[in-house]
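Excluded from the complex is one protein chain; the other protein chains are retained at their positions.
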Amino acid sequence: MPTINLGKIAEVLNCPPPAQGALTAITGVAALEDAGPTELSLLTSEKYLKQFAATRAAAVLVDKKVKLRPDAPPACVLWVDDAELAMARVLELFAPPTPRPPSGVDATAQVDSTAQLADGVAVGPLTVIGARCRIGRETVIHAGVILSDDVSIGETCEIFPHVTIRQRITIGHRVTIHANSVLGTDGFGYRWDGSRHVKVPQIGTVVIEDDVEIGSCVCIDRAKFGVTRIGKGTKIDNLVQIAHNVTIGPHCIIVGQAGLAGSAKLGAGVVLGGQAAVRDHIVIGDGAMAAACAAIAEDVEAGAIVSGMPALPHRQSLREQAALRRLPDLVVQVRKLQEREGKDQD
Amino acid sequence: MPTINLGKIAEVLNCPPPAQGALTAITGVAALEDAGPTELSLLTSEKYLKQFAATRAAAVLVDKKVKLRPDAPPACVLWVDDAELAMARVLELFAPPTPRPPSGVDATAQVDSTAQLADGVAVGPLTVIGARCRIGRETVIHAGVILSDDVSIGETCEIFPHVTIRQRITIGHRVTIHANSVLGTDGFGYRWDGSRHVKVPQIGTVVIEDDVEIGSCVCIDRAKFGVTRIGKGTKIDNLVQIAHNVTIGPHCIIVGQAGLAGSAKLGAGVVLGGQAAVRDHIVIGDGAMAAACAAIAEDVEAGAIVSGMPALPHRQSLREQAALRRLPDLVVQVRKLQEREGKDQD
Partner (left out) sequence: MPTINLGKIAEVLNCPPPAQGALTAITGVAALEDAGPTELSLLTSEKYLKQFAATRAAAVLVDKKVKLRPDAPPACVLWVDDAELAMARVLELFAPPTPRPPSGVDATAQVDSTAQLADGVAVGPLTVIGARCRIGRETVIHAGVILSDDVSIGETCEIFPHVTIRQRITIGHRVTIHANSVLGTDGFGYRWDGSRHVKVPQIGTVVIEDDVEIGSCVCIDRAKFGVTRIGKGTKIDNLVQIAHNVTIGPHCIIVGQAGLAGSAKLGAGVVLGGQAAVRDHIVIGDGAMAAACAAIAEDVEAGAIVSGMPALPHRQSLREQAALRRLPDLVVQVRKLQEREGKDQD
């Protein structure tokens, strides 16, 4: 990682320079308890004052809302409006470059002669690109990727190893797909003919809009007909299942291991927590949020927060859970009421 | 996609020809709201009459049970017994062929000299086939597949990219395995020797019977000893976990992200909803169904429907959920009863 002096960091963060140590060379970033004497750390809350007091960090980004104790350590303090946000900017300074294949096609890649690769495209070793694929400028396709025929990928995308993209899939610009994900598998659809499940052809496709990021081991199935669509700027974590004909709006966040059944429809800015499940044909309104493990079996209004199994409005879920904590006692109380009532009636 | 005229479609569906427009050229299939003037759509329920009234589709498959309003659009109507089923047949007409490697072995594939490939087998680029593998007639193995030694695959199977099949696995005829799935990983078994987990050898295998379809990123582990078996005609969705020594009967449906722990046993025609979980050694009878997210910790009788966590008979689950919705009020009611009783006793 690069070495950057503290004054430069303060300048980038547009915060007051440190009282001293502007020339201190910072070599990286670490948590308060892990940081060495040339590293920068952060303090976001008074919960961590103890770790702050003991830190060996050269300097600490401290949230303006935090009150330091007099026993604060000798570390330089950079006061910032939002330590998390400031740290995100610092990480950009220290981020080492991702190893990428160089521009051009590796000698061991198998690129069909009818594929069109724009300027600056990089294709790594042992990658396969099918007939009539079109790859936009500066897009990087790492080693061991397999694109079937008629795949279209926009500009400055990055496709990591062992991704499989099936035929006729369209991907926008600035899309990242992490390792071992699969786009365009047939949707899961059968009809029972009385003796066996007969496959319903899945002749649709998948569209990934601009600025989407897709994690590892994610499955996004092609539509039965029409399109399975992931909206602009949406971010999808690892091991997520997206069934045929799902529509996800722009700027959604889908956390790891969540699953969306066929034809589910998410508006803009929806957040699904980890392992959340969405039933087929459910509609979730703009800006709605589902807690981790929520099992969504009914439509969710825009802006609503839901949780639980089945998912309910979060306040109701909390109220029911609180009541459930008291239920074993309640059973006893009701029995006593019945007994005493019985006596009264004797 | 091909162009097919509407009269031909009516003929295939064995339904009355349209009043007019038998010669209209149909170029594809779309939902009512998406269809263009050369596309066919479908109407399965009166819920969608509004979309039907506004559709630009050339023609619509309409379920006989649907009552149309007088303001129906000018689209030709094909009356059918079951619009979903009729559409499945139409999709077969329009389904574009799946891109496949040609018969023979790609020059970049690595096929062991002891492997036996029957007539018409296709092996894609950069695929590896181990010693003593046997591949049946007309089977297609796409690019980037890895078969270890002694794998047996039947006739007219299709194995998609980045599938890994470990040693000594047997696969029947007409089996499809979608991209990035793994068959034959060691079962997850250890014994604690007082200081560490010692691996229990997993020396069994996996048998996939005829006509099975397996989604993407599915894991099916080899047995500790004996066999992990997937029955004839069973269909498995993406990201499903099937542990060692599981036995799945014929014609089951296992929806995405479901998980079966070791030695679970499913009868014939069992349906597991998405994210359903089955505890180890559980037995599920023929034709039983588990709702999405059901957590099955006890045996399930044939024909039963279960849901919830823990999974209960579905009616009981619904009754408990309905009662749970009223629980916060119930707590208050009981408190009031207690208070009034207290007063009575004063």
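Think of it as A and B in the order they're written, each chain with its own count starting at 1.
The rule is simple: contacts are C-beta pairs under 8 Å (C-beta built on N, C-alpha and C of every residue); 3 or more make two chains touch, one makes a residue touch a chain.
If you're wondering where the values come from, they're calculated on a predicted model, not measured in any experiment.
Participant: Taking the entire complex into account, which one of B:128, B:283 or B:305 touches the absent chain?
Facilitator: B:128
Participant: Which of A:70, A:99 or A:194 touches the chain that is not shown?
Facilitator: Residue touching the absent chain, from the options given: A:99.
Participant: Considering the complete complex, identify which of A:6, A:140 or A:255 is in touch with the unshown chain.
Facilitator: The one listed residue touching the chain not shown is A:255.
Participant: Tell me which of A:272, A:293 or A:312 is the one touching the absent chain.
Facilitator: In the full complex, the listed residue that touches the missing chain is A:293.
Participant: Counting contacts across the full complex, list the positions on subunit B that touch the omitted chain.
Facilitator: 110, 126, 128, 130-131, 144, 146, 148-150, 162, 164, 166-168, 180-182, 185-186, 188, 190-191, 196-203, 217, 219, 221, 224-226, 239, 241, 243, 257, 259, 261, 275, 277, 279, 295, 297, 309-310, 319-320, 322-324, 326-327, 330, 333-334, 337, 340
Participant: For the chain that got dropped from the picture, name the residues of subunit A it touches.
Facilitator: Residues 1, 28-31, 34, 84-85, 88, 91-92, 94-96, 98-99, 108, 124-126, 142-144, 160-162, 178-180, 211, 213, 215-217, 233, 235, 237-239, 251, 253, 255-257, 274-275, 292-293, 308-309, 321, 324-325, 327-328, 330-331, 334, 337-338, 341 of subunit A touch the chain absent from view.
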